[in-house]
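The structure's right below; bear with me while I get my questions together.
The complex appears here without one of its protein chains, the remainder shown in place.
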Amino acid sequence: RGNEYEIALITDVGTINDKSFNQGSWEGVVKYAEENDVSHKYYQPKAKTDKDYLDSIKLAVDNGAKVVVTPGFYFEPAIQEAQSRYKDVTFIIIDGRPQDIQDNVYSILYAEEQSGFLAGYAAVKEGFTNLGYMGGQAVPSVQRFGLGYIQGAEYAAKEMDKVIQIRYKYLNLFEEDASIVTEASAWYQGGIEVIFVAAGGAGGSVMAAAEDQTNPDDNIYKYVIGVDVDQKDESETVITSAMKELKDSVYMCLKAIYEEDDSVFTAGEINVFAAENNGVRLSNDFSRFKNFTKTDYNDLFTKLKNNTDNIRTNIVSDIEIEPDKLELQNTTVTYEKPTTGGET
Amino acid sequence: MEYIIEMLNITKVFPGVIANEKVTLQLRKGEIHALLGENGAGKSTLMSILFGMYQPDEGIIKVKGNEVVINDPNHANALGIGMVHQHFKLVHNFTVTENIILGKEDNKLGFLKTKAAIHKIQSLSDKYKLKVAPNALISEISVGMQQRVEILKMLYRDSEILIFDEPTAVLTPQEISELMSIMKQLSKEGKSIILITHKLNEIKKVADRCTILRKGKLVSTVNVNETASEKMAEMMVGRKVVFGVVKQPAKIGDPVLKVENLSMASNNSEKMLINKVSFSVNRGEIVCIAGIEGNGQTELVHLITGLIPHKQGKITLNNKDITNYSIREKTLSGIGHIPEDRHKHGLVLDYNLAYNLILQTYFTARFQKRGLLKFKNIYQFARDLITQYDIRSGQGPYTIVRSMSGGNQQKTIVAREIIREPDLLIAVQPTRGLDVGAIEYIHQQIIKHRDEGKAVLLVSLELDEVMNLSDRILVIYEGEIVADLDPKSTNENELGLYMAGSKRGEVGAS
Amino acid sequence: MDNLPFIIQQMMYFSIPLLVVALGGMFSERSGVVNIALEGIMLFGAFVGVIVVYYIQSTLTGDLLNSVAYAQRVLVYGVLVSGFAGAVFTILHAYASINMRADQIISGTALNLFAPALAIFVARSFAFTNYTQQVSFRRKSFLIRKVPYLGDIPIIGKLLFQNIYITTFIGIGILIISSIILYKTRFGLRLRSCGEHPHAAAAAGINVKMIRYAGVIISGFLGGIGGFTLIVTTTTQFNATVSGYGFLALAVLIFGQWKPGKILLAALFFGLMKTIASAYSLVPLIKDLRLPSQYYKMIPFIATLILLAFTSVKSQAPKAAGEIYDVGKR
Partner (left out) sequence: MLAKILNYINTSEKRINIISLFLAIVTGLLFGLVIMIIVSPRDSFPAFLTILTGGFRDIGRVLEIATPLIFTGLSVGFAFKTGLFNIGAPGQLMIGAISAIYIGVRVTFLPAPIHWIVAVLCAGLAGALWGAIPGILKAYRNVNEVVATIMMNYISLYFVSYAVEYQLYDLKNARSLTVAKSAQLPYLGLDKIFTPNTVNFGFILAIIAIVIIYIILEKTTFGFELKAVGFNQHSSKYAGVNDKKGIIMAMLISGLLSGLAGAAIYLTDSFGRHLETTEILIAEGFNGIPVALIGFSNPIGIFFSAIFIGFIELGGFYMQRYDLAPEIIDIIIASIIYFSALLILFRGIIIRLLKHNRFKHKKREEEDG
């Protein structure tokens, strides 16, 4: 009989240190567990299938887990199943919501579209008119980041009445690869000034491209916008990061569960983290901006918070709407995907 | 009288074979010392030991009186020992020069000094009239030339002791006598030579003394001028030997194989490898294609058997045009083929004996039904052939052929091809590397086949084989048939002249 | 046309690692040892090299951290270390295939499985990588904006001496040295003879086993360097993968028919194709086709296949490559 571990995290395939939601959530787990010394451990599914997710959950529960954290919307079907299989285990699912959620499940969603909105706004305010977005894959959170990014940029464009353009695509890759360096370089070479990349490891390759295409001598500077966590340390080209408070939200949720306090988190419901509850934001280091300032940011952020003239509720976050199908002003979106096929 | 080399009581055992057993060989400075023995007698092994390729299990080696352990060829070279191997040790896509300097490269800080080397080689080549082109690729020069390269290797390393392992097997009489004179010249310069050969007349010509091995044991060492050839032959085989083959005069029938204007160009130059070759082979006769290796024999045979896709000309078998038949179709229409290279073409070395015996017939109704092999028949058939042809092997039909000796490997092929009673049997160097017993046996089989009224096309480099076996001799030179001779009315010397291209006869396209 | 410098710069991301690693494979296979372990070797070399860079950089501060000159030194250290690591790692393959007469495919495959597992496992198990699989590093100052003097030469300067990595020059250097070694030195002659006809080599007094060890170990050295080069130029962190470039290098080696010159051409061709496939957004005509990106990505591989169909007919692997050498056999 092995040692018991009370809090368990199942990684979506990909590893615990993906500098993205696996890592963010895990850091939240560790923070809480160490403060209250609760035993904790993460498990890797054998493969990326609901069956393997369930096996991992089973393993964790057999191994003494009372709380199971599952990052990523891919876990939805597994949790849907597990919540009734293991009634006395509490589940936290991040980025996802089972169809009919039971009261041993906390579903945590983020308003990525708001985070993206902030990023897009900041980029245009900084003075960029030629923007890019690279998503790892068309999964809901990544799609919402993108949608928000476009609308934030448009919002700023209208404000400053400038005309801007946005190049938009999914890389179909979450790993670094030489071809992504070249692709991003080509974008920069083609005039794009900043790329918002929500693609895990692939971000590294985009930053590499930005660094190589930046050339102070000719006064050319190219930038990257990081995602999920503050990626400013990975490269100086990271002008800011569109963050969601994975760590804190997981931490707080665990706290709520252990202290049975349901003021912030309600079991059996979807807990959305957004501007209202400081669940999404930009990196609070603004030193790399030249024109965009912390005050600009705060103004917008408060507007989002208070939904001043419906700025928040106007943000389209329906992932079934393709990025080039939004109706926009002063803004053209080139979506690198001929609009065919695909269905729900 | 001191010796430059002494090999005392050398014993070498290979899995299953005692290659040498307490063999002693003593070499005097400046002498030409022949080493005589049947195939498998242990000559190459003994020399390989002297050359440091194998370590003896027992016995000691002395060079210039002091005992040495020769642990690799490099060491042998250092001791002034050089060797021309039976199977040449040349890298085919290297130039002559590269092959010669390999292992003893003139160099400055590891960088090759090729120019100097070429110069040295050129002068050596001139000195001994070897006529080699230092920059030619090995793959593009004749076997005779390749051997000279091997000789140059030794001279380049200015070795004192030169070992020749069966150097004459692949040469014309002319080339042989040239080689002989080269050896004489070398020995005059004080170099000591060991010459391995099966051919007594050569020994008589050049050797001072001769050491005779039988089945790995030393028989004795004799002074050549005091010993008659017959005596030496007897010592080598252990019984009186009848030279030559006994056979009835041929009863020639109607033509089986007809070849008309067969031609083929080499694919990396304009040179014609086969040039308008026409001849025919009749029932009841053995026609022999004589020639120096590399004059188109291989290509000719491969064109007839289909191993090389047909180029130009016409081939008919029993008045049937088989020119464009596939290999399989040709085999089935009555061609048997004992190939030149038993390891490359003749056998699947990793298949067992039985499988190799059905290699040409596995698809026939006898061995297969609806694509499933009939193992009972296959192994029964194999057992029969093994007894009938006395094929010796470890586990009978289940023996993996790779582990069999060359002799028995060859018997396997002969059995497989002859048992099919082909109207035309093409035998290419069927006795290469076999001991006299096997040679006799295979010769008998070939003659028997002919006497059954079948046609035989024999390709051989061994002149005595040509003379003894054939009813008609076609000499091939640079892809052309330059003579059509009757063995009774010609001699080895004349033959040699044709083979060397220095004589041309009228070719009756019979 | 004005995109030419850009295209060349992009090609180097692909071509240089492929070139270096394929040259490594060449040394191994021309000595007679087939080496399909290139992927694993690259990965292992990159891993160790990146760790060293990570370590050095963690000790740096301020200007040193941003000094391009110093960064070059760090890179060179990384190159050397990764080469060394690759060489050591490859000894496993050499021992198996030379001393133990192992099937060279098997031991190669084993190394390919070993490398990532080991890299991840080590990175996860020890403190100096703070238990994370990723090892990140600062690559910002690696790029040389303009090589002093050379960078100012009219056209060539812009093409070859601006926005370039020192590893590119190292790669070219390796190419030149390799060809010289192979064709002009005693070692090269002996190496080739062992790959073509080991028994002839042995008869000429050459220690075949030793030469083959040398060949395999060199392939490890270059494989490691190639892996390191690939990672430091194309990302900001090492993530225990070289994403199949080892196998592509193997392809380049065969495509290049085991000859340095042709290997270079193969590597450049492949690099160019890869560049076109990823930088199509710059090429108006192709861009306007608006094909799914996957189609563009297929280009390099289809093109290579087609080219192979025309160039392979006479291609001939080293005769003795993959063949187990033992004295008794003949």
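We call the chains A, B and C, going by the order they appear; numbering starts again at 1 in every chain.
Note that in this section contacts are C-beta pairs under 8 Å (C-beta built on N, C-alpha and C of every residue); 3 or more make two chains touch, one makes a residue touch a chain.
Since the model is a prediction, treat every value here as computed from it, not as a measurement.
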Practice problem: Using the whole complex, pick out the displayed chains that touch the missing one. | Solution: A, B, C
Quiz item: Which one touches the absent chain: C:I7, C:A85, C:L250 or C:L264?
Solution: C:L250
Exercise. May I ask which residue of C:A69, C:I155, C:L285 or C:V313 touches the chain that does not appear here?
Key: C:V313
Self-check item: Touching the absent chain when the full complex is considered, from C:I106, C:L150 or C:L289
Solution: C:I106
Quiz item: What is the set of subunit B residues that contact the non-displayed chain in the whole complex?
Solution: 305, 307, 326-328, 331, 337, 339, 344-351, 355, 359-360, 362-363, 368, 371-373
Self-check item: Residue ranges of subunit C at the interface with the undisplayed chain
Solution: 36, 92, 96-97, 100-103, 105-107, 109-111, 113-114, 116-118, 120-121, 124-125, 244, 247-248, 250-251, 254-255, 292, 294-295, 297-298, 300-302, 304-305, 308-310, 312-315, 317
Quiz item: What residues on subunit A make contact with the chain left out of this view?
Solution: 2-3, 5, 41, 43-44, 46-51, 54-55, 59, 62-63, 73-74, 77, 136-140, 170, 172-175, 319-320, 337, 340-344
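Following the convention adopted for this analysis, only the chains that are shown with their structure count from here on.
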Quiz prompt | Category of the chain touch graph - line, ring, star, complete, other | solution = line
Practice problem: Between A-C and B-C, name the chain pair that shares the greater number of C-beta pairs in contact. | Solution: A-C
Practice problem: Find the geometric centre of each of subunit A and subunit B from their Cα atoms only, then give the gap between the two centres in Å, rounded to an integer. | Solution: 77
Quiz item: Distance from the CA centroid of subunit A to that of subunit C, rounded to the nearest Å?
Solution: 35
Quiz item: Using mean CA coordinates as chain centres, what's the subunit B-subunit C distance in Å?
Solution: 46
Practice problem: Could you tell me which residues belong to subunit A and also touch two or more other chains? | Solution: none
Self-check item: For the subunit C and subunit B complex, residues of the former touching the latter
Solution: 184-187, 189-190, 192-193, 196-197, 199-207, 319, 327-328, 330
Quiz item: Contact residues on subunit B for subunit C in the complex?
Solution: 14, 51, 53-54, 72-77, 83, 85, 87, 89-94, 98-99, 101-105, 107, 110-112, 153
Exercise. Would you mind writing out the residues of subunit A in touch with subunit C in their complex?
Key: 15-17, 19, 167, 169, 172, 175-183, 185-187, 189-190, 201, 204-205, 207-208, 211-212, 215, 217, 234-237, 336-338
